[in-house]
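Of the protein chains in this complex, one is absent; all others appear in place.
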């Protein structure tokens, strides 16, 4: 979960990382009660990057200009995202700007300290400017000093920058982060440091063990107002403007199925991973219910003409899975009103593997759904059906 | 530094260790604004033990009784200590009482978890009831479960008691404690747990790195209102009702000197350790200044008739030390008004070892102070002078 | 790696829900499951398996244990693994999904100093078909044979085993190192184990986007592996960043070049290492047969 800048800076303040005096602005009129002196920077609080270039950051000198600027920014969508709040912050003139980050690195299987003498940079585009230190063992401040020295710092900046890296690392561990980044870290002519912009990503798995973060996640989700909350069905992704839906158990299997369907010349619209069905972690719904709701979810997408169901090695046997699918088909046929938005629900191609396949075949035959044992054949069948002009 | 019960319980509350609703009472009239319902327990907030038996804990049913009880407790000195505040706490009926503690153990060189099925006990007197678990590696909750099982707990109590031990350990590490103890931990008939009394000792060395605790220590010191704040001179201890003062550099050497003086038949009043003089940690005063002020400090004690100075292997040479001592003696003689409370300052016996002993001898001879090279002889001389009827 | 049917196995996070069912399935498959651990159920017996409150209590009764398999809450997995390490267990399989990656970092620091093998988290564990099941593999899909499968996913591993079984090729070992950003054991470790395993004659490595472990594996195969290896990478057609919950694809690659972690980068690495690549699962059996014929069961 990505935090907004003002949330990241609240955490920075708690950790003792220097940030500028600032105030959260929920509506333009809040600027009448501004407690920080002008000139002030108004910043759109969106999660996407490139906000400065998009016009989401404005300097203002007085209340009238500030309210006008705020009204503009509140209505400015940046890469499709409208801000819910702005941040009003004291203007700061930095002499130099550094880059600092702590990030989880899969290759080293450790947190990585990152730093650059040249802040404000797009780190992906200039990796050669970026210094790295792997935190091999339990963190100790010498790792931060290693980074400072690699960045080419000297004198008192070694200690002052190291001390900020230390605090970033503490935050990283305390809050279970994937990333904490200060970019830029402003350096005044007297060597004073200031976190001018901040980015924080909380690891999604860890949210539930931090009551404060769980609350933030809840608020964010309630704003998104989704019918299928995260984890309810499993995980789905919109893939392309295709007419095939893929429903599988396990991410790897879903990706393989997507590869095969695409290679065979069809385009997938949505792929849904129900979870591999041997998962013992408490999920909101049992496997059979997830399957049923997954079918409903994909059926509601009018562009989907065929759904390929590929389930291998779940605790549910093919017979049990076929039962769920057949019931879904029967229910759809008996209650056309449920799908009154469409002419018909999508065609189904079912590929299962396991012990009681014959039973599954019979149950599905009863509702005119074909069970295909061989994966390649199931894909062929799917692609053929997807090429038939849409009846829906 | 020992915390008072109410301070310990504030920390418990912050950590999520269950404590009863309570209120701090600074003066009896505070009880008029009591926010917790009667019956209530009033507890004297003193650091010494045995407060219940001494009458420092009283149950009260209404405001009139409460104010009367509070007046009594505020005036009740327990082992010489008068409470500055009381704690008013909801009355609690425990079904059973356990004992829990985390303590630093010198033998294992690790923190130790301690627990007993039989709380409210005096642990020193019943060590056989006390279960121990050494936290060998980084703490993990299984150490707490080990303790619970050793205590003989079963069912849900294993997890609930372990979870309190976990939080005690977190507190122990977070605040650099020597000890955190819950005694008793109340267990209700439904298995709910409640920390009924708590003891917390912060490690003295670590106080300075915890701004919140440093503030508590400062307040405590300002109440004690000492002329020589901790660490100013070194460390001194009142030993017995004797007439000898001992001033040395290094705790081991001071103890040896005290042993020798006592064995030879004299009694020491105060022993002062100036620090070994090769100590590189920032002390408020340089070694020479500590020596001068140490001599003044011991001279102010009217019962001290002889001061034995024993300094070995300091960075200061004997010549430099002799200079400080001689200056002190001269100043005392020239300014009798400084010591107008007394007839005379104590006699000095000086034992030094090092390079320029001859120089030291001459400088001291000039102020009629004898330098004795041999420690046993210096002790003999001290004891002889201490037996001379007091001139002071 | 001790993978014989006699080796003793513990189940941590043992409860009335899934884990005792899986323990029963493992026992039925021939695995020597000697005890379950659950602090609240010490002294009970579930599915004929005695339950103890602590690992050290269990070991006092059943003796030293070779492998422990951790089920239960992902937030308690680190503690369970540390408890096992403190009790000198040196093979740990973590089944549960959802373990925070910083817990894994802590565990790995400990595991490395104690030379403990960690498989998982978010893994179905290990199967030696016909001999031992250490985890939640769909054992009915596997048949004993000589092909070793190492992968990062569970059901895709079953898919490959199924294709091999249907083509008459049995499996020597099936293992998933886990689908998370940070896993205990690596492809490299398993390539080495399978290379040394006497039964294994060919290896199928199944990868997916994210991280750089396939790239590292490709280099290692070229340098150090004598047995024939077939690679298959899922997710070639998946849009970048879409991962259906496999956090391995979220791996930080800052400063390691923009292309690291894509299926294309992995395929290029295997191509450079001259490792035959299957384009689809159904191609794997033929590539394995071809490699076995050519290599005669191992280069010299």
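Letters A, B and C mark the chains as written, and numbering starts fresh at 1 in each.
We take it that a contact is a pair of C-beta atoms (placed from the backbone, for glycine too) under 8 Å apart; a residue touches a chain by one contact, two chains touch by 3 or more.
Not measured: the values here are computed from a predicted model.
*Asks:* Would you indicate which residue among B:263, B:333 or B:358 is in contact with the undisplayed chain?
*Replies:* Reading the full complex, the residue touching the unseen chain is B:263.
*Asks:* Determine which one of B:110, B:192 or B:219 touches the chain that has been left out.
*Replies:* Hidden-chain contact among the options goes to B:110.
*Asks:* Of the residues A:159, A:174 or A:355, I need the one that contacts the missing chain.
*Replies:* A:159
*Asks:* Tell me which residue among B:273, B:299, B:332 or B:381 touches the hidden chain in the full complex.
*Replies:* Spelled out, the listed residue whose C-beta touches the missing chain is B:273.
*Asks:* What residue numbers in chain A mark contact with the hidden partner chain?
*Replies:* Its contact residues with the unshown chain are 136-138, 140-142, 145-146, 148-149, 154-156, 158-159, 162.
*Asks:* Pick out the residues on chain B that sit against the missing chain.
*Replies:* Spelled out for chain B, the touching residues are 101, 103-107, 109-112, 114, 123-124, 127, 130, 132, 136-138, 172-173, 176, 178-179, 203-206, 208-209, 234-237, 239-240, 248-256, 258-260, 262-263, 271, 273, 275-281, 312-314, 353-355, 374-376.
The rule is short, and it goes like this: only the chains that are shown with their structure count from here on.
*Asks:* Considering only which chains touch which, how would you classify the arrangement: line, ring, star, complete or other?
*Replies:* line
*Asks:* Express in whole angstrom the distance between the two chain centres, defined as the mean CA positions of chain A and chain B.
*Replies:* 54
*Asks:* What is the distance, in whole Å, between the centres of chain B and chain C, each centre taken as the mean of its C-alpha atoms?
*Replies:* So the centre of chain B lies 56 Å away from the centre of chain C.
*Asks:* For chain A and chain C, what's the span in angstrom between their mean Cα positions?
*Replies:* 27
*Asks:* Counting only residues that touch at least two other chains, what does the list for chain A look like?
*Replies:* none
*Asks:* Among the residues of chain C, pick out those that touch two or more other chains and give their numbers.
*Replies:* Residues of chain C never touch two or more of the other chains.
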